[in-house]
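A single protein chain has been removed from this complex, and every other one stays in its place.
Think of it as A, B and C in the order they're written, each chain with its own count starting at 1.
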Amino acid sequence: MISLLTKQLFLFDPLALFFLAVIFVVSLPSAVYSIGYLKNSYSPKKIFFSWIILCAFLLSMALVVSTRNLIIFLVAWEIMSLVSYLFVIFDTTHEKSIQAGMIYIVMTHLGTVFIIAAFMILRNYAHSFDILAIKTACSVIPRTEKNIIFLLFLIGFGTKAGIVPLHIWLPYAHPQAPSHVSSIMSGAMIKTAIYGIIRFVVFILGASYSWWGILVLIIAVTSCLVGVIYALMEHDIKRLLAYHSVENIGIILLGVGLAMYFISINKQYLAVFSLIAGLYHLINHAIFKGLLFLCAGSVYKATGTRDIEKLGGLIKRMPQTAIYFLVGSMAISALPPLNGFVSEWLTLQAFFLGALQVTGGMKLFLGITAAMLALTSGLAAACFVKAFGITFLAEPRSHYALNAKEVSLSMKIGMFILSLLTICFGLAAAIIIKFLAKAAGAATGIEISSLKFSLNNFVLSTNGGLAGAGSNSYLSVPLLAFMLIMLAIAGFGFYVFGRKRAEIYKTWDCGYYKTDSRNEYTATAFSKPFRIAFSFFLLPYRRTQKIRESFYHVKSFSYETHTTQVFKKYIYNPALTLIFRSAKLMRRIQPGSIHLYLGYIFVILISLLMFMQKF
Amino acid sequence: MQGLILSGILISTYLMFIAKRMSALTRVFALQSFFLFLATYIAAKELGQLDLYIVAGLLLVLKVLLIPMLLGKIINKIKVSQDLGLFINAQISLFCALFFTFLAWVFSARLNIPGSHTEVGVFAIAFLVVLTGLFLMISRATALAQIIGLLAMENGLFLFAATVSGGMPFFVEIAIFFDIFVSVIIMGLFVYKINNLFTHIDVNKLTRLKG
Amino acid sequence: MQIFFILGIPILLATLTFLFKKQKARGLANAVGYFMVLLLSIALFKRILFLKSAISFFGFIYLDALSGFFILITSTVAFAVSLYSIGYIGKDMEEGKLPEGKARAYYLLFNLFCLSMFFVPSVNNLGLLWVGIEMTTLISAFLVGFYNTKESVEAAWKYIIICSVGIIFALLGTILFSYSFSMTGLAKSLNWSDIVPVAHILDKNILKIAFIFILVGYGTKAGLAPMHTWLPDAHSQAIAPISALLSGVLLKTSIYAILRFGIIVIKGVGFSYFGNLMILLGLISLVIASGFILVQKDLKRLLAYSSIEHVGIISIGFGLGAPLATVGALLHIFYHAVTKSLMFFGAGNIVSNYKQHNMHSIKGVIKSMPFTGFMMLMGVFALCGFPPFAIFISEILIIISAFSIGSYLVAGSLLILLSVIFGAFINHFGKMLFGRLPKGRQVMGEPLSGKLGFLFLFILVCISGVAFTIFKKDLLWIAQKLLQV
Partner (left out) sequence: MKIFILILQLAWFIALAPFLSGFITKIKNNIRMRKGPSIFQPYYNLAKLFAKSEVISETASWIFRVSPLVVFSSYLTASLMIPVFILLKPFSFIGDFLALIFIFALGRFFLALSALDTGSSFSGMGSSREMFISSLVEPTICLIVFSISLQFGSTDITVFSGMHTVSIAAIITALSLFLITIAETSRVPVDNQETHLELTMVHEAMVLEYSGRSLAFLEMAAYIKQMILFFLIAQIIFPVYLPGPINLVQIFLWCLWYLARITIVAVIVAFVEVAVAKMRLFRVADFLGFAFILGIIAVVCAVMGV
């Protein structure tokens, strides 16, 4: 009976297995981490309560990814949002976390409404809630219906994934949750939305029209750029990482969008190749974003604040967290030996290969999108130089950072596992590609045995299976890492050979006075060039004020700057005020006078009687 | 004879539109109920059914004697101005009366009862009485006017039931009478309560519960 | 046979209230009594389903599956309310808000109110059905105006007047029905069981007009949109246990009455007439409810408006016509009754502890009353149709059938309005449940009996979703019978 039930309810094809792997790769280290993290900052009752919710959270995510029945998908999807809402409002006293929780659950619910609508239309055609039955029934759906279903899925899953116009909740919700949960949310939860897009748009609807892929590409590029520009302006470390989640979701969607486009013009090899790039960046992002959130959590636990302007010099006080954070930042800025670089390299290769096979106008579009992707990775590198530099390097800027101490062992283990995974996923790229190829083949339904993506276990090759394409371009990450290390050691050899002892002295201060932590470059200063360069989008506000003791003596000088949240200001706030104003207008229906109420009954009776024939 | 009584009911309904004081309104209501009693008494005599006699007797006791007396006691007890607080003054109410008659007539015509011409006429009058009751409740301010409006609607219904389907089953008739009587008592009780708490029974001022 | 006991026990309890001196004893007796009623109603419902036909005693009592289902709902909520009111009335008496005499009157009215609500579904004659509903109005008017403050008297007055006007129109409809029946020449009778077999030969035009009067009349009592104005005032001013009963069950009994007449109209005039009217009124009430819930300040009025919203969903469910939608609507009646009374219990605890209705000044409920706070949190999610809870099942059924019969407009607006209402709910309750504990408010527990009431309902809210899969066949049978499809 059990096997019948599982075969009927669950669908364990390579795509689902891949996503299960993603979920558990992030959650196990985070669970280990949470032992230390929750120890003395929450009451034992609350910790026990958090463990129950965590299990429910993982179970619901696993269910979402592996179920075959749409209703169970919906149930698991909603439980996942409900449980993650409970985490967002975990420390219930903070006003911000309540507001964040509210925005989060309302937007996710709105997204789910779109998904429900799409499911129901699909059910009309397939008369059953089974994914495979719906897949077979998909060929009969007319063109307009398919477009509507696609748009509904895009909006529904887009809200959960946090693509640009619908990303408002992400920078609010992730920072408020406890750090190990933010890492799972960023690492695994928003990926279930990507799973939804791949499963329902690519697998079931078959990505049959080319404008779908182009639309997803456009949305993905805007998500990348907006995410990284806002991250650059952010000084709360967890909000910074949340904005980076928006950016990386954009990169993943670039791979998926490209795959959708190539399926629609049925270029089999390229579709599988770009889907592999997307999936690879998906698991890489799950790992290094999880790692970064855990490090941010340990910084928060050690110092008590999340504002990087107040931190500094933590590398001397928390050496191990600093190393893990460095590994994470290198991975997210796509620096060579690590996994971020490999998946971004693959995505860019997908663009370049695709451009060779595509007609004129599309070549330019792919080129410019690839350029925007490169711009995003450049800006991400700048952002993480700022984040790592300002938080960990130089002198502590406040008492928070001054008496920070290294975090407990279980937290270090959690971070260590994830950083190890970051390195391994970088080096073992060629082997992992083979598993991803299976998952991509299952998702797109393309036979992949004949296609070859890597020469042997070390070198990635791009156009293995492509007849008539130009010559090949290769990348061997282990060889690259080996050369880097060998040359570094050689250099070190030269460096150490016969040199006098290095002298320790204070930093150069133009000879005047001893420099203290106030001379250091702050995060606001670091991101000033970007604020000016992107001022057309950020609309920065700047106010300087001299606080004077008397007319002649200036006591202090205040400088205040912030950027306007364009989406919130021009899309969400007007919509909300509209709804609330119309609701206030409607309140006038009930002014209290009983005569008016009786009048209502009289009017509805007469009108029904008059329009009786219409019903 | 049938026509005489029906015209009596019609006149008493129009009188209701122009009543300005509570005692006047109760007296007109008693008059209307009396005409109704006559109609049922004659119908009972023709059909010779025993239960119709009981219903007519009940109607007489309750609606002509008991309820007006009860309302009179309430009016004296609450010692508040007798004015009904008309939103729509008497003249315009009469125009409304005309409009309601037209509405009732159109409505009964649409019902296209197969019966004789008088049948449709009686039905229109019954529906007019119902609409008058509703009009009284909407356009008069005091609580008492609302009670009497409700009772007038009930009268209309009774006439409607008696003419159109020869009256409902006896047992149901009794239960409805009992129900009306209890609701009048309870409403009277609440008028007392409003009077102690608000020192007036102008229901239009009861607007504390909004939105 | 069980029906006599079901009707008998409330009468017995009403007389007993004068015997027991102590308040506790009276409450306990009440709870035990209603537990017996619950068991009996379950037995009755099972028997009806087993017999697959109606039970009727001397033509006066007529119990088919529909009335069995409604009696079951009434008894469940009544039992929960009786459990809860032991604690609540006890607490009120300690605070001196309720003198001894008033408490005794409470139990008397409570039993009479339940008696009348049991009476309505079990009676065969449509005239008596009307009398039953009129009785519920009159008795509950006292319960609404129980505290004798200005607001509650005003609410009671509006409640009586508007509902009586509505019910008189319903009487007009009933008379029209009896008239159309008498035109067929058969013996004059208002028994539902006699009218239904012959419904298809009744005069179509009169049936249509009669059903409009019925819909406006009983719709006022059910709280459908334009006629809902009395509902927020009455439910927010009544005592908490009673407003749970009002919202949970009284609205449903008037829906029951509409359904009774609906069956005749469906047979007589065809389904589309009944369906379009119900969908229209349902949508209007959803729109109005969502508007008011968004900007609501008073806690209990918020729950009252959410009852209007759910009545709207139920009427849309019945209006859609697919058997699945009817099953969804029937289930929604049960689930809403259970969830809404859970919410009203919680609201009652909060209001009695914080001493005010205004939501902006109620903060940190989870901190000050952990049990109620947690229940309210789960209740909010249950009410808005989140999966682990029951309402999700019924809403999904209604949405599925809305899409399957192709009325995308209705389904789309249903989905959008539900999420708007969900947003408003989370906004209100988020601010209320969480946040810092206000000064001078310490952690307060709830009386044990109160907790039992909560737990009983909470278990029902969680597991009754599963119940749907078990009773699927029976519910589909009831739905088929209802739609004659």
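Definition applied: a contact is a pair of C-beta atoms (placed from the backbone, for glycine too) under 8 Å apart; a residue touches a chain by one contact, two chains touch by 3 or more.
Just so it is clear, the model here is predicted, and its values are computed rather than measured.
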Contact set of the excluded chain (shown chains only): A
Contact with the hidden chain (one of A:S208, A:T305, A:S410 or A:T515): A:T515
Contact residue for the chain not shown (choose from A:G445, A:P529 or A:P574): A:P529
Among A:S128, A:T507, A:T577 or A:S607, residue touching the chain not depicted: A:T507
Among A:C55, A:M483, A:V566 or A:V603, the residue in touch with the chain that has been omitted: A:M483
Chain not shown, touching residues in subunit A: 313, 315-316, 322, 326, 330, 333-336, 341, 344-345, 348-349, 351-352, 355-356, 360, 363-364, 367-368, 370-375, 377-379, 381-382, 385-386, 388-390, 392-395, 455, 458-459, 462-463, 469-476, 479-480, 483-485, 487-488, 490-492, 494-495, 499-509, 515, 517, 519-521, 525-530, 532-533
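One rule holds for everything that comes next: only the chains that are shown with their structure count from here on.
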Comparison of A-C and A-B by number of C-beta pairs in contact, larger one: A-C
Centre-of-Cα separation between subunit C and subunit B, whole angstrom: 31
Centre-of-Cα separation between subunit C and subunit A, whole angstrom: 45
Chain centre separation in whole Å, for subunit B relative to subunit A (CA means): 71
Set of subunit A residues in contact with two or more other chains: 587, 590, 594, 598, 609
Multi-partner residues of subunit B (at least 2 other chains): 134, 137, 146, 203, 206, 208-209, 211
Residue ranges of subunit A touching subunit C (in the complex, touch as defined): 71, 74-76, 78-79, 82, 89, 92-93, 95, 97-99, 101-102, 105-106, 109-110, 113, 116-117, 120-121, 123-124, 579-580, 582-584, 586-587, 589-590, 594, 596-598, 600-601, 603-605, 608-609, 612, 615
Subunit C residues within the subunit A interface of the complex: 157-158, 161-162, 165-166, 169, 208-209, 212-213, 215-216, 220, 226-227, 229-230, 232, 272-273, 276-277, 280, 288, 290-292, 294-295, 364, 366-367, 381, 384, 386-388, 392, 396, 399-400, 402-404, 406, 411-412, 415-416, 418-420, 422-423, 426-427, 430-431, 433-436
For the subunit B and subunit A complex, residues of the former touching the latter: 87, 103, 107, 134, 137-139, 141, 146, 203-204, 206-211
